[in-house]
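All protein chains but one are shown at their positions in the complex.
Letters A and B name the chains as they come in the text, with residue numbers starting at 1 for each one.
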Amino acid sequence: MNFPGLPLLLQSIVSGILMGGVYSLVAIGLTLIFGVMQIINFAHGSLMMLGMFTTYWLYVLMGVDPYLSLLFSIPICFVLGLLIERFLITPVLDAPAHNQLLLTLGLSLFIENLALFLWSPNFRTLDIPYLQTAVTVGTVMISFPKLVAFFFALLLTAFLYYFLKNTDLGKAIRAASMEREGALTVGINLRWVYCLAFGIGTACVGAAGTLSAPFFYVNPSVGGIFVITAYVVVVFGGMGNFIGALVGGLIIGVAESVGAAFFPGQLKKFIIYFIFILILLFKPEGIFGRRSE
Amino acid sequence: MSNIHQKTWNILLIVVLGGLILGLPLFLGKYYLHFFIMIFFFAFLGSAWNILGGYAGQFSFGHAAFFGTGVFTSTLLQIHAGVNPWIGMLLAGIAGMGLGLFIGFLSFRYGLRGPYFALAMLALAEMLKLIAIEWMTSRYPLGITIPLRGDSLLYFQFRDKVPYYYISFLMMAGALFLTRFIEVRKIGSYFKAIRENESAAEALGINVFRYKLIAMAISAFLTAVGGTFYSQYYLNIEEESAFGAGISIEILMGPIIGGAGTVFGPLLGAGILEFLSETTRNFLGGYSGVHLMIYGAVLVFVIIFLPHGIMGGLQETFRKITKGQTKT
Partner (left out) sequence: MIILEVKEITKRFGGLVALKDLSFKLRQGEILGIIGPNGAGKTTLFNVITSFHRPETGKIFFKGEDITELRPYQICRKGLARTFQITQPFANLTVLENVKIGAYNHIPSSREATDEALRILEAVGLIEKRNERATSLSIGHRKKLELAKAMATRPEVILLDEVVAGLNSREANDMIAYIHHIQKQGITILLIEHVMKAIMSLSNRIVVIHYGQKISEGKPEEVSKDPKVIEAYLGEEYILAKHQRS
């Protein structure tokens, strides 16, 4: 274990918060899908990767600014999510949970290896000068693209929150997530709600992909890196808990980043898995949840 | 057909099939031998998974944890303590079983079920992989190579693939036999009861916790034994092929596709997957991910259209046909 100095610690905390925003966005997509459909989406990371590649190719082939490509990656992922839900998830809605998990595992194997086949495993980065800039506050250096990602992530989260709270459609989704039978009696068309929830969840992760592409590398297996953390965030915040995912994302982001300052190398990831197992075992309802009998 | 008649037929069938399989290496080249070894090997691992996942209903997404434990236990014992690999295989099994009992105790005591258990197992395997990476980078950056000793049954090393063919076949046959042995006995019924309905099982006097642990112990033991076979077959080991998520997935794919909770499901599944992967390799050799892409598609297809695997689908069709006959 290393003991970092104060500047490094401050730097880690700030970076952690910024990364946490992206984790939150990934986790919110995951938790929304889980909350509404009780499905753990194993393919979430692959879909994020597709969001990243959308941004990458739009820039490389057509020179579209990476942030502008949100206008493409969000709808593309949304529609993709709708289609996946409609044609692959709907048939297994009543299947045992492990079969649903296996289905999304198969989907992720398919998407990732298709990407590998099409685009090779090479690590790609967006070489745009303005993405390399950073803002310095005191001793803390804030990378510009991370800052943008953070604010966009918060903005999208706030927008989604408003949508779920204040629109009829959003209310329908929340009702479905709270009680399946209740939603049925209110006369909500559940099939449509499921489709929509999966679409929105996928759009979230697609947006997270786009926002991460400017400061990360892009390759077919990149999604897994974010999503593993997002799983931890989701169980940490409580499966299906929207606010839990948001706050959890920030906390885990900071914990991971500060942890990295203390524990170099692989140990950082080790600790994330360890926390994951501990929460599953001892607090499966999440840190903010109450145990229901 | 009389009972005795049936028995003669069964014995004849076994003799013919057995003879065919034992005689096969005489006609097969290296390439096909490897193909069959992989089928037997994954059928063996799939059967090990099947006892826990298919029969007792505890889906593990992290059997690489046990497999890798087996890979490393026998190899390290062999290299650092000069332990014979056959004995290493037994010790590997015991180490795997110990790990299985440990994680099983925690998971089942705290009521981890369904997808949560699956994910916890996945995390466990990843943790072990990270430990292995951390440990290996400074000591064995190029992986561990088992010193060559030429052809030696005693040292579980052969230049030719034929002995591996027979060993993997025996291992698989043993696992299938064990599965059948369990299936028709009380223990097998108890596993299935737990899979179908835990509360009902408990209400009928089944110590659910204990039987889950038993299933875990058997499954982990066999999987780790498979790890030793792997080490001795390739004579070179590294973290990813021991503890990687890819191994966990490959272990469970066979039984899922062939039919979890059936004796021959893992063999059928392994056969189909190896066939698919070889065919794609032949047609699209240069691209590494293609066979996994096809695995993914097959998995999606099977889960949607054959949720109980191919064997399950066949049984269902058979049931329908016989039912139709009794009605008419």
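Rule of thumb we're sticking to: a residue touches a chain if its C-beta (ideal position, glycine included) is under 8 Å from a C-beta of that chain, and two chains touch if they have at least 3 such contacts.
Note that the coordinates shown come from a computational prediction; the quantities given were computed from them, not determined experimentally.
Contact with the chain not shown here comes from a single listed residue; of B:48, B:206 or B:237, that residue is B:206. When the omitted chain is restored, the residue from B:189, B:241 or B:288 that touches it is B:189.
Mapped onto chain B, the footprint of the missing chain covers residues 184-186, 189-190, 192-193, 196-197, 199-208, 308, 319.
Keep this in mind: only the chains that are shown with their structure count from here on.
Between the CA-based centres of chain A and chain B the separation comes to 33 Å, rounded to the whole angstrom. Chain B makes touch with chain A in their complex at residues 59, 61, 106-107, 110, 112, 114-116, 118-120, 123-124, 126-127, 130-131, 133-134, 249, 256, 287-290, 292-293, 295-300, 303-304, 307.
Those residues of chain A lying in contact with chain B across their complex are 40, 88, 91-92, 95-103, 105-114, 116-117, 121, 220, 228, 231, 265-267, 269-270, 273-274, 276-277, 280-282, 284.
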